[in-house]
Structures are given as C-alpha cells and as structure tokens.
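Note that one protein chain of the assembly has been removed; the remaining protein chains are unaltered in position.
To keep things simple, chains are lettered A, B and C as they appear, and every chain counts its residues starting from 1.
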Amino acid sequence: MTKKRLILAPVVALAVTAAIALSGCAANTATTPAADAKPLDGGTIVYGHQQEPACVFGGWIEQAYLSYNVLDSLVSLDEDHQVVPWLAEKWAVSDDGLQWTFDLKPDVKFTDGSDLTAEVVAYNFDYWVNGGGNSTALAWLGGYYQGAEAVDDLTVQVDLAKPYPRLADNLTQGYFGIQSQKALTERTQEENCAAPIGTGAFIVDHWDRGQEIVLKRNDGYTSWPANAEHTGPALVDEVEWKFIADATTRVAALKSGELDAVYDVPAVQWKPTGDAGFTLEKYVTPGRPQVLTFNTAQGPFTDESVRQAFAYAVDRKEIVESIGRGVIPYEGNGGVSQTTPGYSQKAADWYTQDLDKAADLLDAAGWTETDSDGYRTKDGETLEVTLPYFTGSIITADGVSILQGVQEQAKKSGFKVDLIPVPQAEAFSGAYSKPDERDIYPGYWTAVTSGILQINWGAGSDGNPNNWNASFTDYPELQALILQANSEPDVDKQNALYEQAQEYIAEHALAIGVYDRLSTLAVSPKLKGVWQEHAQGGPTFYDAYFVQ
Amino acid sequence: MSAITTDAAASDLAAEIDNLAGFRPRLRVRDLSVAFQTTGGLRPIVQDVSFDLYPGQCVAIVGESGSGKSVTARTVVGLTGRGARVSAGELSLHGRDVSGLSDRQWQGIRGKEVGFILQDALVSLDPLRPVGAEIAESLRLHGWGDAAARSTKVIELLTSVGVPKPELRARQRPDQLSGGLRQRALIASALALAPDVVIADEPTTALDVTVQAQVLELLEESKRRGASIILISHDLSVVAQLADHILVMKDGRVVEQGAAADLLAAPREAYTRALIAAVPSEDTRGGSLSPAGAALLEAAPPAREVHDEVVLSARDVVKHFRSSDGSVTTAVDSVSFDLHRGETLGIVGESGSGKSTTGRIALALEQADAGTVTLLGQPWSSLPEPRRRALRSRISVVSQDPLSSFDPRWNVERILVDALQRGVFPSASARAERIRELLDQVGLPHAVLRRFPLRLSGGQRQRIAIARALAEAPDIIVLDEAVSALDVTIQAQILDLLVVLQRQHGLSYLFISHDLGVIAHLSHRVLVMKDGVVVESGTPDDIFHRPQEPYTRELIASIPVFDPRPAQEQNA
Amino acid sequence: MTATIAPAAPRPTASARLLQLPWDLFAALTATAVFALAALWPALLATQGPFAMDLANTLAPPSSAHWFGTDESGRDLYSRVIYGTAASLGVGIGAAVVSLTLAVILGSLAALGNRPTAAAVGWLLEVAFAFPALLLSLLLIAVLGPSILTLILAVGIGTAPGYARMVRGQILSARGAPYVEAAVALGHSRGRILRQHILPNSLRPLVAVFALSIGQSIVWASSLSFLGLGIAPPAPEWGALLDAGRGYITVAGWLTVIPGLVIVLLALTTTTLGRHLQSILEKGEK
Partner (left out) sequence: MTRTSFSETDAETGGLLGSAPPRRGRGAPRLVVGKVVSAALVLFGAATAAFFAQASLPGDRATVILNIRAGQAVARTPEELAPINAEYHLHDPLIVQYFGYLRGLVVGDLGNSYQQHRPVIAIIADQLGATIVLTLTALVFAWIIMVVWVTLTAGKGPASRAIGGFFDTVAAGLPHYWLGIILLLVFALSLGWFPVIGGTGPVGLVLPALTLAIPLAGFLGQATRTEFERALDSPFVLTARMRGMGETGIRLRHVLRHAVLPAVTLSGWALGATISGAVVVEAVFARPGIGQVLVTAVSSQDMPVVIGIVMLIAAFYVLANLLVDIAYAIIDPRLRRTS
C-alpha cells in the first residue's frame, strides 16, 4: 500500500500540475481601496519595467524613461500637447527664428549641490550634440544647432542655423534632461552613467545590475514641471525600478501584489488586467508609428505599382485589430501616428484591402505569372521580398504576430515575404541596413512633432547619406515639403505642410502604416497619481502616492 | 534403490530419539521447495530438501553451480530473493516455526541467531568502509552496547579470530587487508553475537590455499564451541574437513545424503562418485578424472617421454610495476625456467606471487625489464612486436575467463576463423574444414559454430578457447588459471582433454594455477613461486612429498586432506 | 563463477516476439512511427495547413475542431505541431550526426593519436568543456544567422565534447579488453586489431547514444529557440512554438504546455529506444 502511494505521488503531482498549467488560471484580483481612501505619506513604489539600459541617460527611449524621473528638462509637454515651463520659466524665439532664449528658474540646485545656471545648460547642449552625450539629440538638432551660450546667470541662448519653430516641443523628450556640469566634468563616465546628477524629483540611489535601480526621493526638490499635479518633493520615499523582461511575469507579479505598477501590458492581458481592478494607462506614442517602409532604391519595390499592390493586398486593419485585441490601434498612416500634431487622416485611409486592385497592379507591373506555390513571377523570378525585423525592443511579440499576418495575407496576392528575425546584436551591428539586404523595413520612432519626417525622409548630403531614411531614396519634392514645414512658425500652416508630406508618402506608397506604438502601464489601485509622460510615454512617479 | 528412504527413515527415528532426550535440532528443514517466477513461468530451483542441524554439528551441502545449494541456505534465513515461491513441510529454528515470519522479524534473527559467511571478503564486506565499522554494525543492529562498548568488542572479536594489530586493522578497508585478514574480519562480523547457527556459503572459494586452511580452522573452532554450521561448497575436499553430515545436491534435488565419512568412503550414487573422482590430486596423475575422459585417454596415444628439446626458455626475467604512490613493486624477480617439448610445466603460487606475470612475459604480452625469453631457440622477448608476429603461431594462450577473450560481436565460427592464418589456410573451404577438425578435437558439436560465446556454458567456452589456441598447431600453450572458474566435473573433463591433446600433438604446456591439486595432477615439473621469486622447483613427487623450502612445506600442509578411500585402507 | 546457461529455447515467431515486447519499448516504437509519419507526410495527419490563419478564432482552447487549440492568429496548433515535426526531428537528428561525427573524430584522436596529438585533442576537449556551450551557440548563431543549419551546428558542436570523451573512454577500454590481447597473442597486426576489434566494439554503443542524443538535441535546440535564436517564426518548429506561446501562458496555457509535452514525449521516446538498443547490444547477438 505504502509503496503504491509512493509511486503514485509524482504521477498525481504531474497530472495536477499539467491540469493547472493547461487551464492557465490565475484569477488574482486587486483589492480596490474605497473611493475616499486616504492618501498615505511616503512608501516605496515597486515598478516592473521591461528592458534594462546600460546607462540611466542617453539616446535610447529606455534611458529616457529613467532620465525623466531623475533629470529635469528645460520644458515639459502637458496633456494637451502644449509646451509648459519646467527648468525654464519662459522662453522666446527671435523673429528670424534663429535665436532661442530660455529663462531659467532661480535657486535650483543639482543634487550634488551645484547650481543650475545658464552656463550649465549651455554646456549640456554642447554635450548632447558635440560631446557624444546623446545621439538622439544629435539626430534632432544636427543641421540646426549652432551653439549655446549663457547670456547671464539664468538666461541661456541657443543659436540655430535654420529656423526650427518646434524646438521647444522636441526638448520636452526625456533625452534632454539637464545634468550637473560639475558631475559631468569631475566624475567618471562610469559614475555618471550609473547615477547621473540632475535636479530631478528622484536621485539614483543604487543600481543592482540585472535587477533594479533604486530611486530615492530628492527632498530638496524645487523644480517641478508646470504640468505636475502637486508641488514640493515627490510623495513617495522610494521607487524600486525593477527590470523584468518577461511580460507575463511582470503582469503576474502585479496581480500577486509584488509590483505596484508595470510597463508594457501585452494586448492579450489588457482586458483581464483591467477587469481585475488595475488601473490601465495607454499612451499612443506620437512620431512615426510601426510602419513598413519600402526600399525604393533596389528590388521589386522600386516599382510604385508593386508597392501599391502590396498595400492593397493586406488588410492591415483586420490583422491589427484581431491580434491587437482592440488594444493596439490600427494605423494606416505611413508617416506619423494619430497622436502626432499634423496627422493626415487622408493619408491614413489611402489604402484598404482590395485584392483585385492588387492583382491588376501586379499584372500591370509585369508580375503576371504564378508559380506552383501561388507566388507571382516575372521572367522566371519569384516576387520575393525580404522583411527583416529587429526582435526585442523594436518589434514586440504582438508586433511579430502582426507581421506574420501581413506575410500570410500578402501571400494570397502572390508576394513571398521572407520574415527574418534579427537579434539585437546583429541589428546593432548594422545588419540589414543596406539597400541590397532588405525590401521592407518595419520600425517606429517616437517624436513629439511631425518633424520626425525629416529624420525619416530627409535627404542626405553627398557622401553623408541619411542612414535613417529606410527607403534609401531621396525625394526632393517630399524633402522640400518637410523642410518648409519644419521652419514654418505658424502651427496650422506647418501642420498642413506636414499633412501634404504624409499624403505624398501615401500616394507613392513609400511606406504604409500598420499599428501605433504603445506605451502601456498597469497600476495597482492603491497607487494613485502615476501618469505617463506626454512627450513619449513612460511612467512619471513624481505625483504618485499610495492610498489606504 | 531403497537406501535413501531407509536412511531418511533412520534419521527421522534418530531425530525422535533426540527429541525425547531433549537434544533437539536447532534447525529443522522438511520438504523445502523453492521456485522462481520467470517469464516462462515458475522455474523450480530447489525441490524437497530435508535435513536437521544439531548443536555442534556441521551439515555440508555439496553441489555444482546451479544445483540450488545457495538458494537452500538463503531460504533458511528468509532471504530467498525476489520472485521466489517457497514451500516447506517444516522450517523451524530452535523449534520455532519461521516459515511465515515478516521481514522485520527476520531482521531480529539474522546476525543474532544465525550468522552468515560469504565467499571473498573483498566483495562481501562493504569495500568503502573500514572492517571495524562493518563488524560494529552487526552489534549495533541488534542493540548491543553503546558505541564505545562496541568498538572495544570489535577489537576483541578481531583478536579472537586471530587478527594481529586489531586496532589498526579495524580502521582499514577490505582492500587494505590481505586475503586472510579480511576473511577473518568477515567471519568476526558474522560471529559477532555468537549465533548458534552459522551458514558459510563457499567461505573459501577464491581464497589461496593457506588462507583456506586458516578459515577452515576458524570454522572448526566455532563448531567446537558449540555452533552449528551449514557449509555450502562445491569443493569436496573442503567439505571433508568439517562436515559431519553431507547433502549432495544436483539440479535442485538432494541426490544423496548421509554421515560424512560414510558418504565419502562409500558413495552410493553415480553422481557422488563422479564428483569424488573428479577431484584432481597428486594421486590422480596419469589417470582420468571424468568418465568421458577415461575413454578418450584410452584412445589417445600413450604418454610420451618428455623430449629434451627446450621449446621455451626464460633466463633471469625481472618485471617491476610502479604503483600510484610512486613505489615500485617487483612482480617477477630473476625467474628462469625451461619448458621442454611435450612437457607440462606447472607454476603454482598464491595470488600476487607473480605467476601470471611470468606467463604473460612468456607470451610476450608483457615486456620484461630484464632477462630474456627465447622461443624454439630463437630470440623472442627481445624482438619488436612486428617481428614477433611470425613466431606467434608457435605459442598460444588459454586464460581463466575465456568469455572476455572473445570479441563479443563474434560467433564461434568467426572467432575460430580469425585465428587461422590466411597464408596457411588460403581458401574458405580449407578454413571451414580446419575449424571443424578443431571442434572435433575439443569435443564440441559443429552446431556451436553459429552460437555466440555468451550463450554457451563455461565448459563449452573453455573448449572454444582451447580450439582457438590449437588453431595453428602451436608448440606451446600457456594456460593461465584455465580451469579455476569451472565446476569440478567440468574441470575434470577439460583436464582430461588437455592431457589427451598433449599426447596427440606433443604439446608443451606452461600451466599456471593456484590450485595445488590441479598442478599435481597435470604437471611433469613444478615451479613454486612466492613474491615474484621461484622458491622451489622439481617433479611433483619432489614438491609434494619432499618439499625443501619452508614455504612449500606450508603450502603442502594447507592442502585439505581428501582421501575418499575408506578409513581402514588409509590406515593400512 | 560461471553460470550454466540453459539451452536456447525454441525461437518464438515474429508476431509472438512483438507481443512479448516490454511495454515501454512498444510505446516508444509506436510513438516513433507516429513521429516518423508526421515528419515525412504531415499532410496525412494535419487537419489544416501550418500557416493558415483564422483571425476570427484566435486563442481558442482545445476542442474537437482544434485538438490542441489555436494560437493568437487563429492557427491550428495541432497542425502546426505535426508540420513542425520534420524541422524538430531534423534538428535533432542533424545535431546528433554532427555531434557524434565530431565526437568520433576527436575521441579517436584523443585515444589513438600519438602523444602530442592525444594531448592536444585532450586539451581541446577540456577547453570545450570549460567553455559554456550556450555561448558557443550564441556566437555561432551571431556569425551564421539563425537557420536550421545553424541550429544543427550549434547544438551538434555544443554537445560533441561530452560524446567525444565517451568515445575516448570506450576506445581506451576496448583497447585494454582481453579479446584485444587475445588478438595480439594470435599475432594479428595493430591495424587489423584496430579495424576488427577496437573500433567496432568501442563505436557500437554509439548506436544507442545516437538515439539518446536526438532527444537531448531537440531539448537543447528548443532552449535556443526560447532565447530567440532558433528557427525563425512562424515556422512551426516545436521550440519556436513554445517560445511563441510563452506570452499567452496565462490566457492560453495550451500553447506552451502542449508543445512542451510533445518535446518531452520525443525525448522520452528516443531515450527509451536508446536504452533498449543499448541493452540489446550489450547482451550480444542472439
């Protein structure tokens, strides 16, 4: 008897385990505090984030998220997409649009005790653009920025080569946090990387690599942005910014109460998490959405008809909506996302699935034959296109499924799409970055304004091509529209120009949008006041507090 | 024949008388049968075995491998094994029925009321633990004293079985002790709680003859102190030393039983007679050991005079071995000998005496550090291997374990064909004819050609090994413990075969064995080796009757006296 | 002691022999047949194509229409598992071939090469052991790009050192076997002994190891798929299926549990086959 039981034990255990695993039940729900629950003083927010960057600041969005809580920028973006004061109390631009002056808040101190002065800010500008400190800043300001200097203690002047009326908007992104000049010059690169010195609401206390960064409240905080919900130091004592790569684990830990807030809730978890009583924050990133940019310099997509055929072949909306489960918004616009100022709905609606049109266009382009697998051919050559995508940070798991949907639907019209997942190392080493290596490039780029079009479509100069132009082709007409828009001080006129640029992209099918990039948060109901930063998303803990 | 029934009836009567006298058997076994569950159904292993064991008495169970003697002994202590079906008319210990005891109840009996001694302590004591711990365990299991008392008792026990320096030995593992010492330790662990009944299952098998004598002496002593002993052995000469009553088992049945002296002197059954006749000794030399061998010997050419021609000659051969700690042992030290044509040169010695190494050097499988070996008058040991190959056909080998000397992938035919040189037997038909001839010579049916050695019996394998050794009609065969692993009747057949083959082909044998009886039976001349040195050499007559060296004398004295002739004849 | 072996029983007929198979071997053979069929002729077993999407029926739990349920794109998991058999088995077998080929070469050199060769190969093996196999795979994949071939190479090379040591051990032990000495005593040349005895006897156990190695390789390969280094999705290779299902574990557990069970089943099958093969070979031909 005992022997039998002994042998049965693991069998039973395995069966139970399998049953529980199969049922996939995890019915944790949050205990929602009463509506009139009292705010608590202090406390520690345990936050689960996806990716761990190498440094707290830099040109990568993962760094911007952190920087935003530690470093203050000159200006901030509010909910209504208006630029509001932060370290700069006010700012002005000269009539020719070439000189910007920022008046700084007085008596602001860095957490290393040094003062925030105009000189420090000017040093920061230089550090971003010329000192290699921030490549994204370089991408934005390169070609415009000439120099920065302190006019007096609290007034800094930035000189531009060409007018850039939306400079302040761009400066609201987390890449542009102001650091202590003293720290930048006196401390080692390693120290600044791990714990940059800013004037922000939180101070980097320590970093357990691979695990978490602990942020401590800056008790002497005086420089909150105008769009903050309260004044004075942050409300919580501490933020444990944990790195948990696996989305399922993150959400589960939130549900089990181990985390107070998590970043990036997968589409499939969205509704259940909300139903379980957690606060959901969805932020649709402005800038370039997840678009498919065609290589118009080489390969089958040099032919506009083929590009258009591809756009007609795929029901992007259906794919995004079923795989995105209503959480991920469909985005038809190949230029900018629906939350970007100057968005063109017309460009977004340019193509809807029409298989007949796709077939006609392909016939017209000479891809008349069909091989045994159903792929179109021309002169014995298969209509095969390469679509490499960078796994990990750029294309999420949901994104991969969506691309597979695109592949499957394009197949019906005779396109053979080769999906190639490219691991990070390969991506960063410049793989699939040349015209002969890919036909379609999927990718997003967060931005505050439609000025992103210049980064994505701007023409390069001789010998210095614009590597960020994924079509590998300069379109002078498009470039003219964008440049004109960039320097147009009137917002409505500027937006109209940007819309024209998007329509140009749509008309020539240079790129087609697929879905909008999201920054999502799920927050425990006992934690209030967490909001997403408005320039490009990500959690802001300055106003956050616990309730009973 | 009605002898057995009469005998059994007589013993029943005796038992009854004993009972009345209060002299009851310690162990009473009636109609014990054991069968094992196999895939092909129940297989009977022991059938209807009955015997009594009285205080101070030694009952011996004799039989060859597979006869069921060990199973009988184990069943008596409830350790028959998995899948066994045991039935018994009676199985009682001290008058208490033990046939239905639970395992836990048995645990209380084993070691306390019944002691058990197995063969070779090297594997019968836990090789990873000090012998002292093993002995103490016997005490601990039955709640004897505390740890300190037990360790004192262990020393006492080791002393009582004649282990010198017991404190040191108790801390050593079996592999650090000599064969004699560890076997004594094993006995000490079995006798720790002075059990009334001692079961000794092949207690001397694989032991050197001198150690065997010591072990028998210890058993004898424990018997004198009143212990009852069940002695299991395949070796009649061992049994003859100790047994009061003997059961002869064959195929699970008792073929004959009776008082030891009577049974040995006047065996009633043919099987018992064959067993007795098969024991080789100095007295059997020149005669046959097996019934089949007798006919063969008669048919074979008569024994020839040993030729003067020296076929193999060793001069001052030395061989050292380096051990792990860097120390050097001399395995063979200045050994010289000549082997003549048609002669059997016996090399006898205990384990570690260097006799096997000597054999391997003679075969040039081992390179001597000094000295030379010549074969048929030609250089042999000094040649490099490629140049030796031409001469290899002149000398061949039969080892103790033929099975491992056959490539396991090959059947008998392939093994034998492989031994034939293409040059000598160029055609397939010539080879086929030759191997059939070889099988005839070693007395095997041609049907074995398709079989694999693993599927053959030990005797058959050894015949194949001999056939292979004969394949190219060599002048010399080195036989290294070639019959040691065989049952006594099979050994007898092989020894007879060897004699016949020698007479037929004029073979010279270098015959290496630890068994003095075998050496005495077969050899024309004998070398006695000890610690790598030849201590004495001479004719068997010299060695066995007029040993010169003290070591030889000790060796001869250790041979169990086994003379099945009736006592009065012996006296005469 | 030599046990007397009973004369061979009359040979049972083939069908009787099949019925006498141990249950685990019988189960393993059945599973092998199914796996082989799925690998060679998936269309026979699958209910639909491996990539066919049904966007109206995503993440459906196992049902009579979709035995293993559907994934986030409404693809039928059962059909995908069936179609993935070829790739997974291919990786397993391919890696086993690569691994054992390398192992035989390196192991033979280490056991039979002259002193410097043996020492160098021995050192190489030691380094290979000390070098994390995962890193080796990462680097290989980084150099060659993820593909079935890379996966085969990565897994094959990663598991080779262990088998190489085994081969070396086998050869060394075969070289010291009494039957080799018997062959020397018969006057056979070194080459003949190597050819006739040492190599066949030491390499024979590899047949069983090969079967064991297939299962291990598939488990290994699926680990690499988990790290995003395997065959590119949406190819239905099992490791890739597992990896793809991971994100849905709490809402659609079957996407992870079932491919995992299939991998375990295959590993179990090959191990069982290998074990039996080994014991058959050890027992010798009957």
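As a working rule, contacts are C-beta pairs under 8 Å (C-beta built on N, C-alpha and C of every residue); 3 or more make two chains touch, one makes a residue touch a chain.
Computed from a predicted model, the values in this text were never measured in an experiment.
*Asks:* Quick one: which shown chains sit in contact with the chain that's not drawn?
*Replies:* A, B, C
*Asks:* Per the definition of touch given earlier, which of A:P39, A:G232, A:G374 or A:G430 contacts the omitted chain?
*Replies:* Residue touching the chain left out of view: A:G430.
*Asks:* Sort through C:H66, C:R80, C:R165 or C:H197 and give me the one touching the missing partner chain.
*Replies:* With C:H66, C:R80, C:R165 or C:H197 as choices, the missing chain is touched by C:R165.
*Asks:* Which listed residue, A:A252, A:V336, A:A410 or A:V530, touches the chain dropped from view?
*Replies:* A:A252
*Asks:* Return the single residue from C:I82, C:V180 or C:L242 that touches the missing chain.
*Replies:* Here the residue in touch with the unshown chain is C:L242.
*Asks:* What residues on chain B make contact with the chain left out of this view?
*Replies:* Counting only chain B, the missing chain is touched by 77, 79, 82, 103-104, 106-112, 114-116, 118-120, 122-129, 134, 137-138, 141-142, 173, 175-176, 186, 189-190, 199, 206, 321-326, 351, 356.
*Asks:* To test your reading of the contact rule: which positions on chain A touch the chain that is missing from view?
*Replies:* 3, 6-7, 10-11, 17-18, 20-21, 24-26, 28, 48, 52-55, 58-63, 132, 135-136, 188-190, 193-194, 208-211, 242-246, 249-250, 252-253, 255-256, 258-259, 390, 393-394, 423-431, 433-434, 464, 467-468
*Asks:* Which residue numbers on chain C touch the omitted chain?
*Replies:* These residues of chain C touch the chain that is not shown: 23-24, 123-124, 126-127, 129-136, 138-139, 142-143, 161-163, 165-166, 169-170, 172-173, 205, 209, 215-216, 219, 222-223, 226-227, 239, 242, 246, 249-250, 253, 256-257, 260, 263-264, 267-268, 271-272.
Going forward, only the chains that are shown with their structure count from here on.
*Asks:* Starting from the mean Cα coordinates of chain A and chain C, work out the distance between those two points in Å.
*Replies:* So the centroids are 43 Å from each other.
*Asks:* I'd like to verify one number: the distance from the centre of chain A to the centre of chain B, where each centre is the average of its C-alpha atoms, in whole angstrom.
*Replies:* Result: the chain centres lie 86 Å from each other.
*Asks:* Touching residues of chain A toward chain C in the complex: what are they?
*Replies:* Per the stated touch rule, the residues are 18, 21-24, 26, 246-248, 251-252, 266, 268-269, 272, 318-319, 322-323, 391-392, 397-398, 400-401, 404-405, 407-408, 419-421, 423, 425-426.
*Asks:* For chain C, which residues are in contact with chain A within the complex?
*Replies:* Against chain A, chain C makes touches at 51, 53, 55-56, 58-59, 72-74, 141-142, 145-146, 228-229, 232-234, 244, 246-254, 256-257, 261.
*Asks:* Which of the residues in chain C end up touching chain B in this complex?
*Replies:* By the definition above, chain C touches chain B via 1-5, 8-9, 20, 177-179, 181-190, 196-197, 200-201, 204, 283-286.
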